[in-house]
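One protein chain omitted, others in place.
Order as written gives the chain letters A and B; numbering starts at 1 within each chain.
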Amino acid sequence: MEMTILSVAEHIGAAVEGDPSVEITGVASIEEAIPGDLVFAETERLFRAAEESQATAIIAPVGLGVSRKPVLRVHRPRYAFARALELFAPEQSVKVGVHPTAVLGESARLGHSVAIQPYCVIGKNVRIGNRVVIYPFVYIGNDVTIGDDTIIYPNTAIHDRTEIGHRVVINSGCVIGADGFGFLIHEGRHYKIPQIGNVSIGDDVEIGANATIDRARTGTTRIHRGTKIDNLVQIAHNVEIGEDCIIVAQVGISGSVEVGDRVILAGQAGIKDNIAIGSDSMVGAQAGVIGDVPPNSVVSGYPARPHKDQMRVHASLHRLPEIVKTFPEIAVAIQRLTERIEELEQRLDGSGQ
Amino acid sequence: MEMTILSVAEHIGAAVEGDPSVEITGVASIEEAIPGDLVFAETERLFRAAEESQATAIIAPVGLGVSRKPVLRVHRPRYAFARALELFAPEQSVKVGVHPTAVLGESARLGHSVAIQPYCVIGKNVRIGNRVVIYPFVYIGNDVTIGDDTIIYPNTAIHDRTEIGHRVVINSGCVIGADGFGFLIHEGRHYKIPQIGNVSIGDDVEIGANATIDRARTGTTRIHRGTKIDNLVQIAHNVEIGEDCIIVAQVGISGSVEVGDRVILAGQAGIKDNIAIGSDSMVGAQAGVIGDVPPNSVVSGYPARPHKDQMRVHASLHRLPEIVKTFPEIAVAIQRLTERIEELEQRLDGSGQ
Partner (left out) sequence: MEMTILSVAEHIGAAVEGDPSVEITGVASIEEAIPGDLVFAETERLFRAAEESQATAIIAPVGLGVSRKPVLRVHRPRYAFARALELFAPEQSVKVGVHPTAVLGESARLGHSVAIQPYCVIGKNVRIGNRVVIYPFVYIGNDVTIGDDTIIYPNTAIHDRTEIGHRVVINSGCVIGADGFGFLIHEGRHYKIPQIGNVSIGDDVEIGANATIDRARTGTTRIHRGTKIDNLVQIAHNVEIGEDCIIVAQVGISGSVEVGDRVILAGQAGIKDNIAIGSDSMVGAQAGVIGDVPPNSVVSGYPARPHKDQMRVHASLHRLPEIVKTFPEIAVAIQRLTERIEELEQRLDGSGQ
């Protein structure tokens, strides 16, 4: 793919400094750039690195640096770079139509321009929106609905009654709507509590590879609009996650947790069941949340507490061994001082003062 | 689905208070109940909430609350609720028979009423019990045996020589019997130790979505009867897990660990290799177990220690920064006191007392 700097600039809304007719053939990081590449520099340091790199042109914020290379000046450089990446993204050639090997259940209703690739199995009474793409080895149970422009990558299983919105991306290997993990002790053994609810995924949600989202016991496990979920995340039954959250890889969210809007859960964090995490909060990597988190909080550690307190604790921890070692000496010192004072007191008493 | 309260009561073993002819159309949580729903209230507070909800009837323990709604009185309310959920669970329509697209190896022996759905691949010399259900895209290797009434959900791989009991549930995306992670250093590189053992799964075991259970190096990785394993759990080679354990999501169990009976491993806990965890023990969420755990223990934290001690440590941790800050002042204070005492001693000595 080849485009002039002028065409790229028009697409990303940039002003061009330098020759607008120069050809761009790719987008790269500064370290890996080869001639023809467009790179992105947000700071003085990166701008200088870009200038010295083999890159042909630079996207940079207005007012940053001067270059002999053509510069595409923008106000929101990260967004502009994302838009440039879109231009040079390898084409996804998806063949519209239902592959003859796909097995469709009764009463399936498909929108137009749907692509159902080889070896998909789709249950009864499934509704699939327009321009949906379903990759090979996707299993879709009965009574599932899928909105327009949604993409489901290979080897994913969507169980009965799941509701999926528009423009959802479900990466490979996900399991959506498996039974929640619910048992009770009956006659000394674990008795399965039927999980008769479902899962609902809002518009513009993205779900990472091999993530699992369990159906509700009764009612619905809900992921609201715009939330992005990374790989290998576990979301248990009856969880409700608000809008525009970021759930990083390997996070585990236990049953009936409520997460507000715009919450960030960093990697490998774990949330105890029946906890509420307020909107605009952030939970640190590997944190273990065992109590409610108010809105606008930043918590970390196990058990999770305000991040500032936690950082103070971590900063003091390496002093602990010394304190533990010295601590008994203090008791001894105080004891020794007490004895010397008693002696002094006795001497003074003895002297009649 | 519609049932009278009387029919529900007969199924779950309840005594009816109020009109037994009222129709029930579903089961729900108190918050989500709509007219027609049966709900479950175990405490005074929940009973009042149920009374005020839109629910049509309430399952409650004998002696708890009075309602204008029909109440189904039971002795074990959680069990009764699970039984009610069974009644209203959406029907799983499974078509008995082997789908023509399934690929079966030589010498496969199938029980009666088996359902093998589209696009399953089953190896040589496999024995499958009665009423087994195998969903699409399940791979079963050679010499595998599967007991009666077992269900294997889509996209699961069961590798060679795995033994699976009766009434086992294996959720979607599991990998059972892949090679254990065993290497040795040979001529400066990692040399693979062949993993020639297998996996054995006892009766009534349930395995969560995308969980992995590795085959043994030699011998067998064993999960005993009645143990329930949640999503994304990792069980390494040569692990042995006892009966009726609960292994919560994202737990990792390293090689050759022995877990007793009725052990609970909470979410994201990790167990070091070659550890023994005694029966009836509980390991807290995110705990890191690096030494044997005696029976009937409750441990948590990293490294895992008795939970009570750990809680005391956690409770004191937020005081640590203050102690670290004040600690040097104590040394100074003691030094100052010592000097004043020395001065007093000298004055007294000087005075001849």
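Descriptive notes on the structure:
The definition used in the following text is that a contact is a pair of C-beta atoms (placed from the backbone, for glycine too) under 8 Å apart; a residue touches a chain by one contact, two chains touch by 3 or more.
These numbers come from a predicted model, not from an experiment.
From the options A:Val248, A:Ile275 or A:Val289, the residue with contact to the chain not on display is A:Val248. Of the listed positions B:Gln117, B:Thr212 or B:Thr227, the one in contact with the omitted chain in the full complex is B:Thr212.
Here one chain is not drawn; of B:Val22, B:Ala115 or B:Ala178, the residue touching it is B:Ala178.
Contact residues of chain A toward the unshown chain are 27-29, 31-32, 76, 78-79, 81-82, 85-86, 88-90, 93, 101, 117-119, 135-137, 153-155, 169, 171-173, 204, 206, 208-210, 226, 228, 230-232, 244, 246, 248-250, 267-268, 285-286, 301, 314, 317-318, 320-321, 323-325, 327, 330-331, 334, 337-338, 341, 344-345, 348, 351, 353. Touching residues on chain B toward the chain that is not drawn are 101, 103, 119, 121, 124, 137, 139, 142-143, 155-157, 159-161, 173-175, 178-179, 181, 183-184, 186, 188-194, 196, 210, 212, 214, 217-220, 232, 234, 236, 238, 250, 252, 254, 268, 270, 272, 286, 288, 290, 302-303, 305, 309, 312-313, 315-317, 319-320, 323, 326, 330, 333-334, 337, 340-341, 344, 347-348, 350-351.
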